[in-house]
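Just one protein chain is left out here, and the rest sit where they should.
Chain lettering (A, B and C) follows the sequence in which the chains are written, and residue indices restart at 1 in each chain.
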Amino acid sequence: MKRAPSFMDLKDLIAVGLLAIILIVVFPALLDGFRLNLVAKYLTYAFVAVGLVLCWGLGGILSLGQGVFFALGGYGMAMYLKLEASSVENTKIQSTPGIPDFMDWNQITELPYFWQPFHSLPLTILLIILIPALFGFVIGSAMFKRRVSGVYFAIITQALAAIATILIIGQQGYTGGVNGITDLRTLHGWDIRTDSAKFILYFVNAILLLCIVGFAMYVRDSKLGRILVAMRDKEDRVRFSGYSVANFQIFVFCLAGVFAAIGGAMFTLNVGFMSPSLVGIVPSIEMVIFTAVGGRLSILGAVYGTLAVNFAKTSLSESFPELWLLGLGGLFIAVVLVFPNGLAGIWRDYVQPHIDRALKLNSKDPTDPAANVAKQAAAASPAE
Amino acid sequence: MAGPDDQLQSRLRRQLLMGIAAAPLAGLFPKVAFADTPATSAVNTTGLAVTDTEVTVGILHSVTGTMAISETGSIQAEKLAISQINEMGGVLGRKIKFVQEDGASDWPTFAEKAKKLLVQDKVAAIMGCWTSASRKAVLPVIEQYNGMLYYPTFYEGLEQSKNVIYTGQEATQQILAGLNWVVKEKGAKTFFFIGSDYIWPRTSNKIARKHIENFMKGTKVVGEEYFPLGHTQFNSVINKLKLTKPDVIFTDVVGGSNVAFYKQLKAAGINLEKQTLMTISVTEDEIDGIGGDNIAGAYACMKYFQSLDNPNNKEFVAAFKKMWGEKTVIGDVTQAAYLGPWLWKMTVEKAGSFDIDKIAAASPGIEFTKAPEGYVKIHENHHLWSRTRVGLAQKDGQFKVVYESPDLIEPNPFPKGYQ
Amino acid sequence: MFGDYSLGDLGSIFAMQGFAGLILFSVYVLMALGLAIIFGQMGVINMAHGEFMILGAYVTYFCSEFFSAYLPSLFPGYFFVAMALAFLASGSLGMLVEWALIKRLYKRPLDTLLATWGLSLILQQTYRSVFGPREVGVVLPDWLLGSLPVTDTIEVPINGVFVMCLTALITIAVGLLMYKARWGRQVRAVVQNRVMAGAVGIDTERVDRMTFGLGCGIAGVAGSAFTMIGSTGPTSGQLYIVDTFLIVVFGGAASLFGTIASAFSISQTQSTLEFFLSGSMAKVITLLTVVAILMLRPQGLFTLKVRR
């Protein structure tokens, strides 16, 4: 078969279809409103994890600052919702009605200029995409043009996450500080707090995630995806084949950032508030671990990994809160030492062969991207 | 036991109602108990987790993460109160069962767990939260699903909800009496504020500043500094203290930063016996980490100290230590957390129902005469009337009470003139 | 802002501010030294560095409790015993961790980051289960407290002087060990070419283990010293990790001298800014400056330009 390694071949289609059925049919059928809303929250993290597969898994760029992007999206959406909730009507007991309550508490009497655009929903949505992209571009240009990579990039992005947290908490008059932006009510007049709204938002979230997964697969299966892998292996060779490596790194970093920001915005909608506790070092690293548990090379694995870790976290922390941290720590170590390709690797090594045998599905077709990725994973497993 | 008088009263009531002397046996005689125990259908019309013998409440604090340090005491106090109430026969004849959830020092987790407690466990009340941030995260959930939260921490005010009873002090209650005292007793003219960088210290300092600048004569604030949570280097601000030589250092630094701050203050030669320092954030709990030697001589301004000399408190401290060990200490928030289950019990009994709306309506006016801090009473605004005290830190980690406000101070979460 | 103060006041303030900066500098060097060895020399990203420090702090706490209960006469000197034990405890734990975990990951530096982060979570929870969630107060001998008055207004905190001396001592010892002793040459040989080093008869596994243990042991001593100025609780270690890494990276990872220079510039910036701005903004600006400079000069302050 000399067909191009096409985006969404049969195998991908089946896998994505399965995920779609799980998300859109199985979960809503099995889970009550409360649990479904929890799943919605987990899925917002999966946006970040999918971005990390492209950025870290394929491109080899480990960002420990994805929380910053998550925050840019989450706070963008929260600012819009907060302004809508802070109508003059709702805030008439304040000394300055019409501005968010936390501004009033901090003696701010006028809405800051950078809040103004968030009066408009279309503009908010646009900014949720554009600001992270721009931020990623600035950071990426500065670092990748100077060949900052690997460990150094990870540590610098981690410092950015720390700075962002201190800044958000310190500038509480403008950001709500450590409390975050809370008490959000309506989206363009639609009450997002009701159970029916949460139900609808779950589906919006799930479908958006499926779109992102599809787009990520498109990127992976395009030549750009292969260049990312090539870059991870032999950066210089790519450079001396006439590619501007930095531009590709910037692109994939921005893309992962935008994915994270969309996840952040969906988080705000599903959870009903945004808080600096999702910005800092710890959440940023946790998002990396979701990706690692799923398998850093597998886009669908990232979604399942996120769900698995969070399900475990919720159920373990409900029954044994002390054990949870030990479990999480152990998971980190196990994923690194024993299962470097995470759930996707386990699936590929132990489950897939049986299925293949049963279905007599020929996965030897070398232009089949799923098989390629699997092979890449096998070859890449020990080395960075 | 916390309330022998209460116990006595309730025994008397039971004896009157049932003609049975042995209260603890009540549970063994369901038929008889029925006379004391109103039908579940009557006391629970909204589907809360109330059965004929049990009622479920939630405890929602951080067991893990950075806030576990502070919240442990609150959990202990709430469990103590619940076990005491159960020993006395429970609430409306029903034993209290609790479901404990871990907020993990993470505000979204608090919201998630609060929702779980209300939606899945259908708890009749939640004792919980510590930081303002966790309360702010939980508040919309509690209001949406119509729950009842008993919140123990002294906090910044600017909030009032039908669904929350604030058992700690709001900022004006805590601060103003202390400032008045320090100006009067120490002749203080100049103040330097040092706080952690988040809403409670900033709001508290704002109120303190307004009071100093607008409501007192000849006093001023000569410095105001904030540090990120967890900051451990205070030498620069200590130099500023030496430069400005304030009469009073007024601090609301929280958590582990306190340890660094007081150790460095002492090392820099600032002797708290000579330099007046007033804190609104250091309780006996924090002194455990700071070390009594390092903070002896500082004044703390709050409503409760473990050393309070009254019979209620003596029994409370004894019961607490019996349950949790001799070495445990009890701070302001721990005591406030202890009030939660009791206030809820009394409110339920007054309302004759577990229904949230009825409890919310019945809360104002509830008095607790047996509170370790002395008499408290729930205000219309769901905060407590309480006294404010100033304690002088001792080397052994306890406070010596040097001042107590003569009257109960009215809670005023939206203070006019302090905004 | 200086209008209100006399010249003499200002002079002494600048003197004390400079001294505050020096203390911060010593603290930073002490924090970063262990990491500079582990990260700079071995290339391992040890995210559990803070937890190794806290182990040292807990050891000090237990020593103080033990001495005050059983050997009160020797209490004034317990701090030295505590530091030695802290070094041994953290160092042994480090060697254990190297053996169980790190040695499998030398080729995957980014994965050491994830694995040691997991380790730090486990250690934190272990501390919490064993020592309780609250902070413990370490009682210091009297001679370590208080200050030496230099003039009427200038006072020098004794524990600050102690930290400075300790830092100087450890730095010199590490410097000698790494650059003068045979062992240091072996470490560098292993770092530069593991296979070749093994071929010429260096026991690379042992060198790795000892190096990692040394780095962790120094972290333990740092933690022990920090009980004088900071808090000791299960999660206290996390406070240090970002600062520490930035110092090492900013200095140019492979150079001990770079680490010291970077600790100096960062501490001076921070402590000067703190005097003029609020603590939060000082921190943000310092970190941002460091990140900005790292973006312009990713190799850090001091690195050799080498032929590749």
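Throughout what follows, a contact is a pair of C-beta atoms (placed from the backbone, for glycine too) under 8 Å apart; a residue touches a chain by one contact, two chains touch by 3 or more.
Methods note: contacts and distances are computed from a predicted model.
You can't see one chain of this complex, but its UniProt record names it "Urea ABC transporter ATP-binding protein UrtD", from the set "Urea ABC transporter ATP-binding protein UrtD", "Sodium:proton antiporter", "4Fe-4S dicluster domain-containing protein" or "NADH-quinone oxidoreductase subunit L".
In the complete complex, the hidden chain is touched by one of A:23, A:61 or A:230, namely A:230. In the complete complex, the hidden chain is touched by one of A:120, A:241 or A:315, namely A:241. Those residues of subunit A that touch the chain absent from the view are 2, 4-5, 219, 222-224, 226-227, 229-230, 232-234, 236-245, 247-248, 251, 366-367, 372, 375-376, 379-380.
Assume only the chains that are shown with their structure count from here on.
Taking the mean Cα position of each chain as its centre, B sits at the greatest distance from subunit A. The chain pair B-C and the chain pair A-B differ in C-beta contact count, and the higher one is B-C. Subunit B and subunit C have Cα centroids separated by 38 Å.
Rounded to whole angstrom, the centroid-to-centroid distance between subunit A and subunit B, based on C-alpha atoms, equals 38 Å.
With touch defined as above, residues shared between interfaces to two or more other chains in subunit B number as follows: 63-64, 197, 226, 228. In subunit A, the positions touching at least two other chains are 166, 169-170, 322, 325.
On the subunit A side of its complex with subunit C, the touching residues are 62, 64, 142-143, 146-148, 150-152, 154-156, 158-160, 162-163, 166-167, 169-170, 281, 285, 288-289, 292, 322, 325-326, 328-333, 335-337, 340, 382-384. Contacts from subunit C toward subunit A in the complex involve residues 43, 45, 101, 104-105, 107-111, 113-115, 117-122, 124-126, 128-129, 241-242, 245-246, 249, 278, 280-281, 283-284, 287-288, 290-291, 294-296, 298.
Contact residues of subunit C toward subunit B in the complex are 5, 9, 13, 16-17, 19-20, 23-24, 27, 125, 128, 132-140, 145-147, 149, 153, 155, 157-160, 226, 228-236, 239, 270-271, 274-275, 278-280, 282-283.
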